[in-house]
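With one protein chain withheld, the remaining protein chains of the complex are depicted in position.
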Amino acid sequence: MEFLVSYFINCFNFSSPRWAVFSRSLVAIFGGYALATSCSLFISQLLLNSVGKYQAIHIGLLFSFLVYACAAMWVFSVLNATKAWIDIIKANVFFAVATWLLMQFTGANS
Amino acid sequence: MKDNFRQSMKWFHTWVGLIVGWVLFFMFLTGSLGYFYQEITRWMEPERPFIEHNVSNEKLLDTAQIFLSKHAKSVDEFSIYLPNVRDQNLRVAWREPAEPGKKRGRRQSHIVDINTGDKVESRATGGGRLLYRMHYRLHYLSTKVSYWIVGFCSMLMLLAVITGVVIHKKIFTDFFTFRAKKGLLGWLDIHNVLSVIALPFHFMITYSGLLFFLFTYMALSTNLQISDDEYSELRKEIFPRTAQIESKNQAADMLDISTLYQQAKRTWKTDELLSVKVYAANDNNAQVRFVRHETDITYNPEDQVLVNAITGEIIPQIAKKYTVSGMIHNGFFSLHEGQFAGPIARWIYFFTGLIGTAMIASGLILWTTKRKPKQMKKPNGPDFGYRLVEQLNIGTIVGLPIAIATYFYANRLLPVDMAERSAWEANVMFISWAVLLIYPIFRPANKAWREQLQLAALAYMALPLVNILTTDKHLINSLIKQDWGLAAFDMTFLVIGCCFAFSAYKYKALQVNKKVRKPAIRHGSRQVTKQKNKQNEKDERENEGLLNLQQANKGNS
Partner (left out) sequence: MFVLISLCFSVMVLFCLAMKKHREQVLTQTVPNLVVLFFRPLAWLLLLLTAYLSVELFGWSIGLALLFGALTIATLLLTLLLTYRANIVPRLAIALPFMASLSIVPINF
């Protein structure tokens, strides 16, 4: 019994670097995707009145892959995995709020 | 992660490149072949006649029209593709009327023999199209799954390209630096040079590759913002289409297409015609569109001439309107596909694609080279991970080209009337790749490299020979008939074979050098293997012990 416990503790050693890398990969993939999406929403709201709705959405989408790439690089360059999580969530919240504010301003209703 | 930004990016570059490196290698190689997919298809259908020189466009159009009046009388929309640099045969295509319950009818496409005016029955083959579709559609997997896999890999490729630029300290001072040294430094230089000289291409091809499925990957963003109807309007704005031409259901006699062609000839002031499309044939509203080779990356309305087929007058076209972002999007597509490229530019595209392939391969080899000294010193032999990477390297970097050669062999050697023939061509390719992936497990790494390189050389050099034995469209005949497209294909096989032979020879020479110079180390390595065997036995015993313990534990609880 004791062996099993120690075995599992060894297996799920959250302080091991492997877990940190796994955790970072999760942020990079899902957090990065969320950031790419929220950033594309933000850009399309920003450009809504100057270039028309469809083109604004399209331009936002064109930039999304670059945002995704930068987010992933950021995730793997900060000091530890926790900071990566917090940073990406912060950025996501920022873009979401900014988009919402812009929507109030532009009067878009979607 | 690591102390500074560059260090952590270096780590990131290494692992991002490694995890999907082999898939990327596959995508880059099959994608590069895609630049020649028409030529490959032509080679894989040897029943097609040789090129005919000095046949006027008018005569070709007449032949096609006679053929169509025989075989597709009731069809009201069809295309004629004239012989060109890429495809030396006359081809006609149309869509059958839709069967009940289906949206569109089957597409018919036939090669027409210019001399006899009959259709050419070719063997069933996937051709170049199947091969190049693999680079974004993979094979065997469902469409959706493969799009997401490809998207994930391309995203990692984009990351690798960006981080690669970040970590390359002396991108300009080391621009031309290639030190032909053995080992780590040599591979590092090769990797750097290959990446830097084609950097615009690498970035363009990766980013545009992602753009192809932009709306699949970023579906969340569009779904949040617009409804389905608006989405289809959005797509219409990005990919504008010319208006559909409807028939008026009043029969009328069309002028001959070759007569109508004179209008296009006068407009262009040249005699270069790529394809013709006829709308609402034999109707009061019949129109014919003449298309020449593209002269702009996105769209040049002057490349097309629309003619009224009843009166023979030119119909002024309403040019397609692109938005700025739509222009960028389509421009990237066009750069990715390289349809605008003439023969030399096409070869440049192919070579640059191969540079990308070689860049990935050198990166993968670099990974093992860097870890080799440390791994070899380990008491129980190299790690499982290291061995896996090494074997995958051998099986993919040399194995995949051999597998592609077997695809061509299958095309020539499988019985012509075989059921599911074109599917089996691809099956043969993947089976041989699987064999070549497994093979290195049973051989020491350096022997596996050498043997597979030799096999690749043999496979490519023998292809023209097999071609001579199985068909009449072989190198000698195509040279006599001056069918340069076909001849170039066989000669390319020979050149590739020679490249592989050269590298096999070089590899052997390097190995021999090492043996002569350092006999002591070889002795040492043998000891290592002995130790390895012992250690393996020990490991197994321990594992057994663990198993017993676990079973005992289970019993207790």
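All chains are identified by letter, namely A and B, in their written order; residue positions are counted from 1 within each chain.
The rule we apply is simple: a contact is a pair of C-beta atoms (placed from the backbone, for glycine too) under 8 Å apart; a residue touches a chain by one contact, two chains touch by 3 or more.
In this text the structure is predicted, and so the values were computed from the model without any measurement.
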item: Displayed partners of the chain not shown (whole complex); value: B
item: Residue touching the undisplayed chain, where the options are B:A345, B:L413 or B:I480; value: B:A345
item: Residue among B:K73, B:R179 or B:R241 touching the omitted chain; value: B:R179
item: Of B:D296, B:E313, B:D383 or B:D472, the residue in touch with the unshown chain; value: B:D296
item: Touching residue (missing chain; options B:L60, B:I238 or B:I355); value: B:I355
item: Missing-chain contacts mapped onto chain B; value: 173, 175-176, 178-180, 193, 197-198, 200-201, 295-298, 331, 335, 340, 342, 344-345, 348-349, 351-352, 355
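In this text, only the chains that are shown with their structure count from here on.
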item: Of all residues in chain B, those that touch chain A in their complex; value: 1, 5, 8-9, 11-12, 155, 158-159, 162-163, 166, 207, 210-211, 214-215, 218, 220-222, 224-226, 230, 233-234, 237-238, 323-326, 328-329, 549, 553, 556-557
item: Complex contact set, residues of chain A against chain B; value: 1, 3-4, 24, 33, 36-37, 40-41, 44, 51-55, 57-62, 64-65, 68-69, 72-73, 76-79, 110
